[in-house]
Structure formats: structure tokens, C-alpha cells
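Just passing along the structure, written as C-alpha cells.
Every protein chain but one is kept in place in this view of the complex.
So, chain A:
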Amino acid sequence: MERNSQLHRQVALMRQSLFDQGYLDEQFVQLEELQDDANPNFVEEVVTLYYRDSARLIASIEQALDKSPLDFNKLDSYMHQFKGSSSSIGGRKVKAECAQFREYCRAGNGEGCIRTFQQVKREYATLRKKLETYFQLARQAGPRDSASRST
């Protein structure tokens, strides 16, 4: 029992740190509010959907960046999708990097795109790792009777 409440404390602290460090924003809270008894794993399911979507988009962007000359419209379109998906789960840092990439697309700056894409991938990988750890711990802790969420 004591170990369980300790785990819940750990989960709460880890969650809070994701907000404090700027990895997540208010949209993640919106997703949490949609989670209920009928959909107990809703947030994790949406985030898993995000991983799938991201893998597809990253591969498409990598292919497009290999082409010469660069098709900035296509790159912008892919990154628009990635930014939208990242925004929908509250991925604040990833979203910011996506926005920067799109600025370079609009300016026709290929070097900027390539450089920023590395940053996008880095932020995405970091967010994914942190969320996977968070959900793993949350599963171990199990459901709470009265989950009080605050950001």
C-alpha cells in the first residue's frame, strides 16, 4: 500500500517535471480530461497513435530532404502534419521546432531545414523516451481513486 502511494507520488512528480521542463503544454491536460472509466488508457492510446504518425512523417521528410532540388512545398506540407500531431498531444518543444522548420521552408533555406530537422528529431526522441517512461511508471502505479491533476 505504502509502495503504491509512493509510486503515485513518483508518477505525479514525473508528470509535473514534463510541464516544468517545457516538454508538455496544456493540450496534454485536455487529453487527460477525456480519460475516464470507459477509456482508461485514452491518453496512452492517442500518444501511441502519435508515435505511428510521427514515424511515417519523419521517414517522408527524410526522403524529401534527400531529393535535389528540395521541394519546399512538400516539406512544408509534411511538417504541417507533424506540427499538428505534436500540438494535439501537447508536445510543446517538438511543435516549436516544427514551426522553425516551416519558417525555413517558406524562406527556401535548405540548410536551415536540414539543421532544424535534426533538432526536430532530437526533441521528438527525447519526448518519446520521457513519455514512455512516464506511462510505464503510471501503469505500474495503477489507477488512482481520486486523481487530482494540476499543472
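In this text, a residue touches a chain if its C-beta (ideal position, glycine included) is under 8 Å from a C-beta of that chain, and two chains touch if they have at least 3 such contacts; residues count from 1.
Basically, contacts and distances are computed from a predicted model.
> Missing chain, UniProt name, options "Cell cycle checkpoint protein RAD1", "Ribosomal RNA-processing protein 44", "Response regulatory domain-containing protein" or "Putative syntaxin-16 isoform X3": which is it?
From the listed options "Cell cycle checkpoint protein RAD1", "Ribosomal RNA-processing protein 44", "Response regulatory domain-containing protein" or "Putative syntaxin-16 isoform X3", the omitted chain resolves to "Response regulatory domain-containing protein".
> Check the options A:Leu13, A:Leu34, A:Ala59 or A:Ala107 and report the residue that touches the missing chain.
A:Leu34
> Please identify, in ascending order, the residues of chain A that touch the omitted chain?
26-27, 30-31, 33-34, 42, 46, 49-50, 53, 77, 80-81, 83-85, 87-89
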